[in-house]
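Before I ask anything, let me first share the structure, which is written out below as C-alpha cells.
Every protein chain but one is kept in place in this view of the complex.
Chain IDs A and B follow the sequence of writing; residue 1 opens each chain.
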Amino acid sequence: MLLRYLLEKEFKQIRRNPFLLRLIVAYPILVMLVFPWVANLEVKDINLCIVDNDHSSYSLRLAEQIPASGYFHLAAVALTYDKAIEYIKQNKSDVILEIPMDFEKALMRGESTTVMISPNSVNGTKGLFAANYLTQILSDFSVDISEKQLQGAIEIIPQYRYNPYLNYKTFIIPALMVILLTVICGFLPALNIVGEKEKGTIEQINVTPLKKSLFILSKLIPYWMIGLFILTVCFGLAALIYGLIPAGSFFTIYLFAILFIITYSAFGLVISNYSATMQQAMFVMFFFTIVMLLMCGTFTPIKSMPHWAQTITYANPLRYFIEAMRAIYLKGSGFTDLHTQFLVLTGIAGLFSLWAVLSYKKR
Amino acid sequence: MKQFISFVNKEFRHIFRDKRTMLLLLGMPVVQMILFGFAITTEVRNINICTPQTWNYDPQIRIMEGFAANPYFNITGTIGNSQEIDEVFREGKADLVIVLDAQRTNPAIQLIADATDPNTAITEVAYATRIIHEAQQVAVTAIPQGQIIPNVRMLYNPQMKSAYNFVPGVMGLILMLICAMMTSISIVREKEMGTMELLLVSPVKPFSIILSKAVPYFVISTANMLIIILLAVYLLHVPLVGSMIWLSIISWIYILVCLSLGLLISTVAQTQVAAMLISGVMLMMPALLLSGMIYPVENMPAILEGVSCIIPARWYIAAVKKLMIQGLEITYVAKEVAILLLMASFLLTVSLKKFSLRLQ
Partner (left out) sequence: MDYAIIVEELTKRFGRFTAVDSISFEVKKGEIFGFLGANGAGKTTAMRMLCGLSIPTSGKGSVAGFDIMNQTEYIKRNIGYMSQRFSLYEDLTVWENLRFFAAIYGIKDKEIERRGVRVLQELNFYEERNTLVKDLPLGWKQKLAFSTAIFHRPGIVFLDEPTGGVDPLTRRQFWELIYQTADSGITIFVTTHYMDEAEYCNRVSIMVNGRIEALGSPANLKQQYHAESMDNVFQQLARV
C-alpha cells in the first residue's frame, strides 16, 4: 500500500526529468537501429594484393578463385613484394598473397610449392581470418587441380546451423539487449540513490519510520518495469527490422531477464552504498561494467581465454545471461538446457541482493 | 602566476583527496591492459566437437585421428542420429558436429557448425577443413601430387596478440574518459555547489580558472599514457617501433581535443548527472563503438562511417596504430594529425567563447 505512494513519487520524478525520459525513449531505438550496424565484426571485403611471380594459367585461376569466395576484394596487383608492403602501409590493402615463380610447373609435376600469405595483423581478428580463409582456399584449390588423381576425394559440406547466412547482427542483437538492461537497471537506479544522498533528501527519509528496504525497492521497481518494457520494445524492433524472432520461448527469456535485472540492480546498489559522490559511483560502475562486458563472451569467445580468465568469468552475471539469451533466441534452447545458467544466476542474484542489503544497513 | 599555481594546487588536492577515484583513474588502464593483453583473445581455441559413433574405412579413421591429435579440438561426445545434433548444440556441449554423409555417391563429410557466432563458426570450419584435407593427402600419398604449402607471415603482429589492436583503443578511451568526463564533471560540480561564483568574483581571470582545471587532468592523462605505454611494451611486449616523440605529440593534441570537449560539456550541463550522461552518451559510447577500437570502421554503413569521421578517437587510434605498432614515419599519419589539430582549434575556440559568454 505504502509502496504505491513511493512508486508514484518515483514515476513522477522520472516523468519530470526530460533527460531521463529522452534517454529511455531514444536509447532502445538507438541500440536496435544503429548498434547492430556498428557492432559488426563480420569480416568481409578484405582488400587483397597479389604479387604474381609466375604469370601462369594456374596463378591466374587462383587469382580469380579467391575473390569468388565473397570475402576478398582484389584491390591491387603488385609487381614486387616491397611494393605490396607499401600498399599495406597506406592501408590500401589488408593482405598480400605472393605466388612464387614456377608455381604452375611445380604443381604439374606433383611437387610442393610454397605460397606466401602476409596479412596486416594489427587487427588480429581480421588478419587471422584472412590467413585462415586463404589457406582454406589454397587447400581447396590444390585438391581441385589434382582432382583427376584423387578419385576417392572426400567432399566437405559445411553447414552453418542457427545462422545459415552467417549474419553477425543475429549474433550481436541478443547481446545488445543485455547491455541495454545493464544501463537501465544498473546505472540509473544507482545514480538515483547517490543523487538523493548528495541532495540530502535521503536524510529526510531516514528519519521517517519508512523501512529502508521498501524505500530501495521503490527505487528499483520503476527501472525494472522500464527495463522490461524496453526489452519488449526491442523484441518487437528486432522482429520488425531484422526479422529476428526468438526460437525459444518468451517465458524463458523473461525469466532470465528478471533474474538478471535483479542481479544487476543489486550490484548497482552495492556500489552506490559504498560511494560518497555521484562521480565516484559512476566511475566504479563504469569500470566494473567494462570489465564484465569484456569478459562475458560478447566480443570474444570465452572458451579461447586462458584458464585463469575463464575462472573469473564464472562470477560474471553477464556471461550467464548472454549465454542464455543467445541460446534461447537463436538455438531455441529450453529451460532444461539452461538450468545450470539459471541456478548460477539465481545464486549470484541472491548474493548481490544480500550484499546490497547488508552494506546499506552498515551506514 | 602565483595565483595560477595556487589554483592548480587546489585542483590537485581535490583529485588526490578522493583516493578511490584516483585509484580507479590509475588502475583502470592497468586492468584493461591486463585483460586485453592476456585474457581476451580473438583466436579460436578449445573447439568442442561431436563425431559419429563409427568411422568406417581408412581415410575416415585418419581424419578422426587428425582431430584427436589436434590441440585446437576436444572431442566431447558422439552423435547417433540427427536429432541429437540439435540437442548437443542447445545444451552447449558442442561447437561443431561432424557427420558422415552416406547418401551421396561420393564419400562426403558434413561439418555442422553452431553459427550463432558467425566468425567463430567460419574459423572452426576452416580449421576442420584443413585437418580433413591433410588426412586425405596422407591417405593418398601413394600417388604423387602437387601440394600448396601456405607460408603465413603475420605482418606487424607475428604472435597474433589482440593487445596490438586494443592498446591504441584503450589509450583513446582512457584519455577521453579522464579528460572529457572528469573535467566536465569537476567544473559542473563547482557550479552546482556554488563555488564557481566564488572563483569568478576573485581577481583571477576566467581563462586561468579553466586552465587551472585542465592542468591536473592534463598531467594525469600524460601519466596514464605513460603507464599504458610502459605496460604495453614491458608486460604485453607490444613493440614501440615508431617515434616516441611523435606519439607523445599526437597524444597531447588528442588530450587537448578531449579537454575542450569536457569544457564544452561543462558549459551546457547544469548538473553533474547531466554532465556525466552527456559525456557518457555523446563521447564514451561513440568512442567505444565508432572509433574502430573494437569494430572496424570499414564494416559500417556509409552514414555511420561518415559519423565516425567526426569522432576524435577514430583518428587518434588510427594514428597510434600506425605510429606505435606499424612503426610508420610521421608522413603516413599526416592526415590524422591535421584532422586532430583542426578539431582541437575548433573545439577550443568554441568552448572558450561559450564559457566567457556565460559570464556576461
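Just so it is clear, a residue touches a chain if its C-beta (ideal position, glycine included) is under 8 Å from a C-beta of that chain, and two chains touch if they have at least 3 such contacts.
Predicted, not measured: the structure shown is a model, and the values here were computed from it.
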item: Visible chains in contact with the missing one; value: A
item: Residue among A:T80, A:T201 or A:T311 touching the omitted chain; value: A:T201
item: Candidates A:G70, A:P209 or A:G243 - the one touching the absent chain; value: A:P209
item: Contacts of subunit A with the absent chain, listed as residue ranges; value: 2, 5-6, 8-9, 12-13, 16-17, 199-201, 203-210
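Throughout what follows, only the chains that are shown with their structure count from here on.
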item: Subunit B residues within the subunit A interface of the complex; value: 18, 20-21, 24-25, 27-28, 31-32, 35-36, 38-48, 59, 63, 85-86, 89-92, 95, 101, 104, 106-123, 125-127, 129-130, 132-133, 136, 139-140, 143-158, 160-162, 164-165, 177, 185, 189, 272-274, 276-277, 280-281, 289-290, 294-296, 298-301, 304, 321, 325-326, 328, 332
item: Subunit A residues within the subunit B interface of the complex; value: 19, 23, 34-35, 37-45, 85, 88-90, 96, 106-129, 131-136, 138-143, 145-146, 149-150, 152-164, 166-168, 170-171, 191, 195, 275, 277-280, 282-284, 286-287, 290-291, 294-295, 299-301, 303-306, 308-309, 312, 323, 326-327, 330-334, 337
